[in-house]
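Following this message is one structure expressed as structure tokens.
For this depiction, one protein chain was excluded, whereas all remaining protein chains were kept in their positions.
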Amino acid sequence: MSNKIRWGVLGGGGDSLIGVLHRVASSMFDAYQLTGAVFNPDFEANKGFAEEIGIPTNRIYPDFDTMVAEELKLPESERIQVFSILTPNFLHFPMAKKLLECGFHVICEKPMTMTYSEALELQQIHQKSKAIFALTHTYTGYPMVRQMKKMITEGVLGAVQKVDVQYYQGWINPIIHDKEQRKTTWRLDPSKSGISCCMGDIGVHGYQMLEYVTGMDVQSILADLNHLYDDNQMDIDGTVLLRLGKYTKGVLRASQIATAEENCLTVAVYGRKGALKWEQENPNYLHHLEDGQPIKTLKPGNAYNSNLSLDGTKLPPGHPEGIFDAMGNIYKGVAKAVRNQPHDPAEFPSMRDGVRGMHFIETCVASHKEGNVWKTL
Amino acid sequence: MSNKIRWGVLGGGGDSLIGVLHRVASSMFDAYQLTGAVFNPDFEANKGFAEEIGIPTNRIYPDFDTMVAEELKLPESERIQVFSILTPNFLHFPMAKKLLECGFHVICEKPMTMTYSEALELQQIHQKSKAIFALTHTYTGYPMVRQMKKMITEGVLGAVQKVDVQYYQGWINPIIHDKEQRKTTWRLDPSKSGISCCMGDIGVHGYQMLEYVTGMDVQSILADLNHLYDDNQMDIDGTVLLRLGKYTKGVLRASQIATAEENCLTVAVYGRKGALKWEQENPNYLHHLEDGQPIKTLKPGNAYNSNLSLDGTKLPPGHPEGIFDAMGNIYKGVAKAVRNQPHDPAEFPSMRDGVRGMHFIETCVASHKEGNVWKTL
Amino acid sequence: MSNKIRWGVLGGGGDSLIGVLHRVASSMFDAYQLTGAVFNPDFEANKGFAEEIGIPTNRIYPDFDTMVAEELKLPESERIQVFSILTPNFLHFPMAKKLLECGFHVICEKPMTMTYSEALELQQIHQKSKAIFALTHTYTGYPMVRQMKKMITEGVLGAVQKVDVQYYQGWINPIIHDKEQRKTTWRLDPSKSGISCCMGDIGVHGYQMLEYVTGMDVQSILADLNHLYDDNQMDIDGTVLLRLGKYTKGVLRASQIATAEENCLTVAVYGRKGALKWEQENPNYLHHLEDGQPIKTLKPGNAYNSNLSLDGTKLPPGHPEGIFDAMGNIYKGVAKAVRNQPHDPAEFPSMRDGVRGMHFIETCVASHKEGNVWKTL
Partner (left out) sequence: MSNKIRWGVLGGGGDSLIGVLHRVASSMFDAYQLTGAVFNPDFEANKGFAEEIGIPTNRIYPDFDTMVAEELKLPESERIQVFSILTPNFLHFPMAKKLLECGFHVICEKPMTMTYSEALELQQIHQKSKAIFALTHTYTGYPMVRQMKKMITEGVLGAVQKVDVQYYQGWINPIIHDKEQRKTTWRLDPSKSGISCCMGDIGVHGYQMLEYVTGMDVQSILADLNHLYDDNQMDIDGTVLLRLGKYTKGVLRASQIATAEENCLTVAVYGRKGALKWEQENPNYLHHLEDGQPIKTLKPGNAYNSNLSLDGTKLPPGHPEGIFDAMGNIYKGVAKAVRNQPHDPAEFPSMRDGVRGMHFIETCVASHKEGNVWKTL
């Protein structure tokens, strides 16, 4: 009998990119067994996909509710333990809610919910349950991001005095300038995507990254967003002033019209004793600056790294890790938690990240609408 | 008889770094002859320095007023044509004012004046004279900055939709955390340095760079500055939201407490058709991004560059140019103007840059003091 | 019934790094089902490992011969289809030989055999069989290496006139200077590792990379190797002059005493019309140089890439791929071949690569021993 964790998947069928990412990540440390799924609302497509990827169809269900009901009928020793929610955004909240209420562990794609109020509700449910909840802010799974967190929270930089995070993409540029396309793209439709595009989709990644690596809370923000066209309802670009303390300030910059940028997430933290800088597109380099010293560049897998950073590296130094490795590390952390093994809370983003993220998104929009005013988080 | 331009220098004696920079720059294209100077308020030191650097002492003067008076007595064919002002900041305005009034051409170190009001006054004087005035925003002299300007103003990027400029240094970090040092450093004393440290010293470089490369005016700004200590009167860090048009937004970030950063000025401009990115510490690379295309990296001296960019390159491609070359190009541009030779206005920063820069600095401080509000420029 | 390919693994148990790499790679495109294994010569450890990674133990066998015999007894529809050989080097040849003779497909870790003569024997066996044979020169699985190959073989560079490949590591440096360690490290013991350390372990990767991306054969070589100590029998460093044609020359440089280098494999190919450069530690960038043009940098996943390059990319551009993705692509290629699906021969390294590689290694050693003389390949 396999001692793998029984894993269920919601969404992620067909040519879903996110589906591939989660399946590979789940396999990386031999910890999960894909046991059941609703890949697709169409039952035939659903089963077809299961066959295509070569898993048994006996626990492929016609829909989410059936799946939950049927799994609950199984003895605990056979029941799916962890569900991954990879469905369209509006389904994240109701699914997560029900799963947590039923005692299942949840790995949820971002955004956690459509609104801050839903996020608070989910948090309450979670607090009453013993289930584990992980949110896939995948970038925090990179070894050098984890190293950055450890170095900052252990005081290597001294008191933080300046933070700067950027997330620039360009993919909306070709869409936004086409009148038809900007009307019909689901990402720009608030009814489908929530009240924010740029901040909701990527700004929040930057925000979470910042709080993750510093271990600090952003206290207040002032946002200036850009819609680019009068007939576009959604922010596709913006800059957010940040305060993490009276004299700890910073800035978050996000854009989906930074033409031809691919996935340019960067984070820099400046402390009294030094600085750390990292960028997602070159994830295997962490730059450490100190007054009067040569720049030090750290790379994954070397013994000078923290255990948190080293934990996910599978090969000797010099073998590049990528986004799949980052997600794999998050799955590894969840597996430890599920198995009640010792682990660092920093191994996977949590409910708190989700709640703060939704608050951040709504506060950005409010700050902008009210004329670029400061708002408390 | 030499046909070099007769050049006078104010300040820049002894171990002045800026003095070296200007002397070398003046020599780069064989256009200037250092003819007279007041290097130092102490006349003996002044003459001693002239001897040290090997120039005749006959036109080394005891003070500025004497120098102007004596030079005006000389026939025009012998008189100094161009003065470079390298003195402490508070002397820039009175010296530039008198020189322009007397018909001398002026190359002035930044900041042009101590206040916006002085800047406006200087502008009026300049408008009445026929003298040339150049402000040494040195970084605009780099070949790839000039190439960036040409590409943007000629439409290669299409309409600009996002701008991002950064100027991070860390040199104040060791000073600011020492209670004695932060009281005694002249740069942090408003009576000596004007009302702003970070924005006045480096933020304004970023601002001018942005207007230079885009050819656009910033229309309004919202600034959030950081003093780090209650007993420090001057901004040493800050972020400024920018509007260059209803839907053309951006951000300027400057810091002198970005610990261990050296001179990290970067500029990125995103247009509808593409983007350009440049950084001062690696000045010989200009990155051009376009949707669906490989990233193109341009380097100095190649025939694909504009004439403005190629003008200053002295060796074949692959021979790195540095900050001295950038300043040399500005001097070359001024020489052309002095000699009434055809030249591009972009060859040297102008009075207008100085006026706008001073306005920017004062407006940043005002925006911050009034609670981070929008201010028109 | 799963339509996954039934996959058997030889070696790779316990904390084997290579085992992890192959398991994850096999999972990346949902194509393989780990069906049976001899992970370990100790049967208990073997079964224990199977349980640890959560696979059924019913087809975990006590040894290789039993495994082959038992699998052959199964109907073809249940029998393992592909074996991966991850055992110590001296077992590669006898295992691959038997597997091919029995009609199993083989994925074999490098080196394919211990000697060139074994390689030739294996090639003959393979030519008589219909089985697929793949050699895991993993680095050829990177999207930008594949793009490089396509661009060169399609003529983008014109006739190749200069090649330069480097593989620098430093891991033997701390070993070689310790008299005890250099005697006891298996990698430096010819009876365990074959006649070459540096060329056999990494030089051959560079050699194969060069022939892969150019589509050309190296015709002759002259090698100068370095042992560093008189009592060390094995090359740990060396440079090899290459001729790919009368006027197509180049150089291969490999070292395991390039102190503190991690896994610095680079390849540059210069043709009459342009050049391409790539490096393994920054695998997602391919630099394309042409006379008088800006440098073009290509990145994975963009539509301008060839189908061969795009085939393995699972996420949008800007999501870094790593070494696991490279190996995943090789497994994907083998899966297509096993399923008789259309595929590019460049999707996985072949028997020919193995034969040529073994010839290269032995020829390097011979050239060096005979006084650095030219040898035909």
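As written, the chains take the letters A, B and C, and residue 1 is the first residue of each chain.
In the analysis below, a residue touches a chain if its C-beta (ideal position, glycine included) is under 8 Å from a C-beta of that chain, and two chains touch if they have at least 3 such contacts.
In this text the structure is predicted, and so the values were computed from the model without any measurement.
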| item | value |
| --- | --- |
| Listed residues C:Ile80, C:Met112, C:Ala258 or C:Cys364, member touching the removed chain | C:Ala258 |
| Omitted-chain contact residue, chosen from A:Thr66, A:Thr297 or A:Thr376 | A:Thr297 |
| Contact with the hidden chain (one of C:Asp15, C:Glu44, C:Glu180 or C:Asp291) | C:Asp291 |
| Contacting the left-out chain in the complete assembly, out of C:Gly8, C:Gly271, C:Gly312 or C:Gly354 | C:Gly271 |
| Listed residues B:Gln147, B:Gln169 or B:Thr214, member touching the removed chain | B:Gln169 |
| Chain B residues that touch the omitted chain in the full complex | 2-4, 17, 20-21, 23-24, 27-28, 30-31, 33, 51-56, 169, 171, 261-264, 280-284, 299, 314-325, 328 |
| Touch residues of chain A, complete complex, unshown partner | 288, 292-299, 302-304 |
| On chain C, residues whose C-beta touches the chain left out of the figure | 157, 161-162, 164, 170, 173-174, 177, 222, 224, 226-229, 237, 239, 241, 247, 249-251, 253, 255, 257-261, 268, 270-275, 289-293, 295, 372, 374 |
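The rule we apply is simple: only the chains that are shown with their structure count from here on.
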| item | value |
| --- | --- |
| Graph class of chain-chain contacts, one of line, ring, star, complete, other | complete |
| Chain whose averaged C-alpha position falls nearest the assembly-wide average | A |
| Chain whose mean Cα position lies farthest from chain B | C |
| Centroid distance [mean C-alpha coordinates] between chain C and chain A, Å | 34 |
| Geometric centre distance via CA averages, chain B-chain A, whole Å | 43 |
| Touching two or more other chains - residues of chain C | 299 |
